[in-house]
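With one protein chain held back, the other chains of the complex are shown just where they sit.
In order of appearance the chains are A and B, and numbering begins at 1 in each one.
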Amino acid sequence: MSSPNLDVYMPIVILMAFGVVAVVGALLFGRLLRPSNPNTLKESPYECGEEPIGSAWSNFNVRFYVVSLIFIIFDVEGALMFPVAAVFKKFNEIGEGAVLLGSLLLFILVLVLGIIYCWRKGDLDWVKSFKLTDEQIKQLNGIEES
Amino acid sequence: MNSTIVSYLSQFEGHKKFISILSEALGFDATYLVAFLVFFLASFIVVNVMALVGGLGTYAERKISADIQMRQGPNRVGPYGLLQFLADGVKMITKEDIIPRNADKLLFTIAPLMALVGVFGSLAVVPFSSGFILTDLNVGVFYLIGVSSLVGVAIFLGGYSSNSKWSMLGGMRGASQIISYEVPVTLSILAIVILAGGLSFSTLVEAQGGMPHQWYILHNPFTFIGFFVFFIGALAETNRAPFDLPEAESELVSGYHTEYTGMRFGFFALAEYIEVFVVCGVAAAAFLGGYKVPFDLGTGDLLVNTLHLPPIIGRNIGQILQVGSFVTKTLVLYYIVIWIRWTFPRLRVDHLMTLCWKYLTPIALFNLVGCAVWLYAFDGQSVWELLSHLGGASSGGH
Partner (left out) sequence: MFDNILFILSASLTVVGAFSVVLTKNLMHSCVYLLAALFGTAGLYATLGADFLAATQLVVYVGGVVILMLFAVMLTGGDQDKENKFGITKVPSMGNFKTFLAGGVSALVIALVVLRLIANVAKQNPQGELPEFTSSVVAIGTKLVTDHVLAFEISSVLLLGALVGAAVIARPAKRGE
C-alpha cells in the first residue's frame, strides 16, 4: 500500500508562495525608495476634483445579485457534468455511449428549461422593460402636452 | 496519470545519478529534496518568464496600438524602446504609496495579493510541453477555472475597499462580468473534454495532432464555433477590450484600481497581462493543438532515427520544439487580443450581459450537445477523417 502521491500539488503551493513573496517583497523594498508625504487631499478618494459626498459603500442594484445566483446554478451544473463528460469517451468505446448520451442530454434539457424560464420572465435582461397601462400612457402624454 | 516535470526528468540517467550522489553526500534519501529543488527552480523560471511576458506585454500593447494609430510608441529607453517596462517598474516602485483615508485598509492590501496569487496558481497547469508542465493534474482544466476565479474576487475587493465611487462601480461590474462569462467558457471547455475524454491538459493536447486539420478547432463544426465562444468569453474574463468595462477609462476614470498607486497598481496590471497569457495558452492547448509539432517532431523519434542522434539529445530537442510550438500559438493569440483591443469600441453594460446570457451561453450549450452527439454518432472522428472514409468508400466502389 502506498500513500497518495501529493507531490503533484507542490508546484501550486510554491507558485502561490512566490505570489505572496513578490507582493510583500516589492512593497517592503519600495518602502526604502519611495517618499512618504501624506496629506489630506492626497488621501481623499478621487472624484474628479469635487469634494466627495458620502460614502461609496451604497446599496447594490439587485440585478448583480440575480446574475450571481444564476451563475452559481450553472457552476454546480458544470461541476456535475465535468466527470460525466470525462468518462463519455471511455463509455463510448465499450459501446455504452447511448446510456450516457441519454442521461447527459436529459440533464442538459432540464438546464435549458431553466434558461428558457428565466429568459421568458425577463430575468436575463439587464435593462428591464415593462408595459405601461393605458392610464399611465395617458398621464405621460398629458405631461408632454402641458 | 499525474505526471509532473519531476517525473519527466526522472527518466534520464543523470537525474538518478545526481540523486544517488547527493544521498551519499548528505546521508539520507535525497529524492525528496531533489524533487523540491526541481519544482522550485522550474516554478522560479516560469514565474520570471511570466513576469517578463507581462512586462513585454505592456510594451507590445503600446507598440501595437501605436502601429494601429500611426504613432511611434515608446522608443526612448533601450533599443526600440524595449526596456520601457523596466523603466515603468522602477517608476512604480519609487512612487509614493497612498491608501485613501476612508479605505478598508486590510482589503485594500489583500486585493492585489489575491489577484497575483490566483494568476500564479493557474500557471502550475499550463502545458508548455509534454515534459515541461509543472504539474499535470487530473483535474487540470477544472482547477484552472477555479483558481483563476480568485481574480474576480480580487477585482471586486479592490473596487470595494477603495471607498471611491468609481472604484466601486468598476469592481461591481468586474465581478458580475467575470462570473457571467465563466459560464460560456466552462461550457465550451466541457465540449472539448467530451471529445478528449479527460480533464488533464496532457489528455486534451495528446488527443490532437500536429497538423491544423488534427486540431480541435477544425475537428467538427461545433468545436469551430466553440473556439470563438471560448475566446470571446476569455476576453471578457480577463477584462480586455472590448469588454474592459471594469476599468472603462472614459467613464469610470480607471475603474477598480482608481485609488491604487505605484506597485499595488502594478500587481493588478501584471496579473492581468499574465492572465491574458494563461487564457491564450488554454485556448492554444484546448483548440489549437497545444504543444504538438507537425510530423511528430515533438517526440524526437524522427530526429533520432534519421540523424542518428543520441536519444537524450533527440528528446530534448523535441521538447524545445514543443515549447516553441506552444509559445508561438499563444503569442499569436496574444497579438490578436491586443489587436482586438485597439480595433473594437467598448460594449455597453446591458449589451455585455445580453451577449453573455442570450447569445454565448445558449450557443455554448448547443455546441456541448452537438459535440456529445457527434462523439456518439461518429465515434469521435473528425470531419476530415469522415471525408477520407467517404472518398475511400467511393473510390473502392469504382
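Observations
By definition in this document, contacts are C-beta pairs under 8 Å (C-beta built on N, C-alpha and C of every residue); 3 or more make two chains touch, one makes a residue touch a chain.
Only a predicted model underlies this, so the values are computations on that prediction, with no experimental measurement involved.
Across B:Tyr32, B:Tyr80 or B:Tyr359, the residue that sits in touch with the chain not pictured is B:Tyr32. Touch with the chain omitted from the figure is made, among B:Val153, B:Met211 or B:Val383, by B:Val153. Note on the undisplayed chain: of the listed residues B:Leu123, B:Ile145, B:Leu218 or B:Ala234, the one touching it is B:Ile145. Mapped onto subunit B, contacts with the missing chain fall at residues 1-2, 32, 36, 104, 106-107, 110, 137-139, 142-143, 145-147, 149-150, 152-153, 156-157, 160, 172, 175-176, 179, 182, 198-199. Subunit A meets the missing chain through residues 1-7, 9-10, 13, 55, 57-60, 62, 64-66, 68-73, 75-80, 82-87, 90-91, 99-100, 103, 106-107, 110-111, 113-114, 117-118, 121, 123, 128, 130, 133.
FYI, only the chains that are shown with their structure count from here on.
As a whole-number value, the distance joining the C-alpha centres of subunit A and subunit B reads 19 Å.
Residues 2, 4-6, 35-36, 39-40, 42-44, 46-47, 93-103, 112-113, 116-117, 119-121, 123-124, 134-137, 142, 160, 162-168, 172, 175-176, 179-180, 182-183, 186-187, 190, 193-199, 253, 258-259, 262-264, 266-267, 349-350, 352-354, 357-358, 361-362, 365, 368-369, 372-373, 375-376, 379-380 of subunit B are the ones that touch subunit A when the two sit in their complex. Against subunit B, the residues of subunit A that register as touching in their complex are 5, 7-12, 14-16, 18-20, 22-24, 26-27, 29-31, 33-38, 40, 42-48, 52, 55-58, 60, 64, 67-68, 70-71, 74-75, 78-79, 81-82, 85-90, 92, 97-98, 101, 104-105, 108, 111-112, 115, 119, 124-127.
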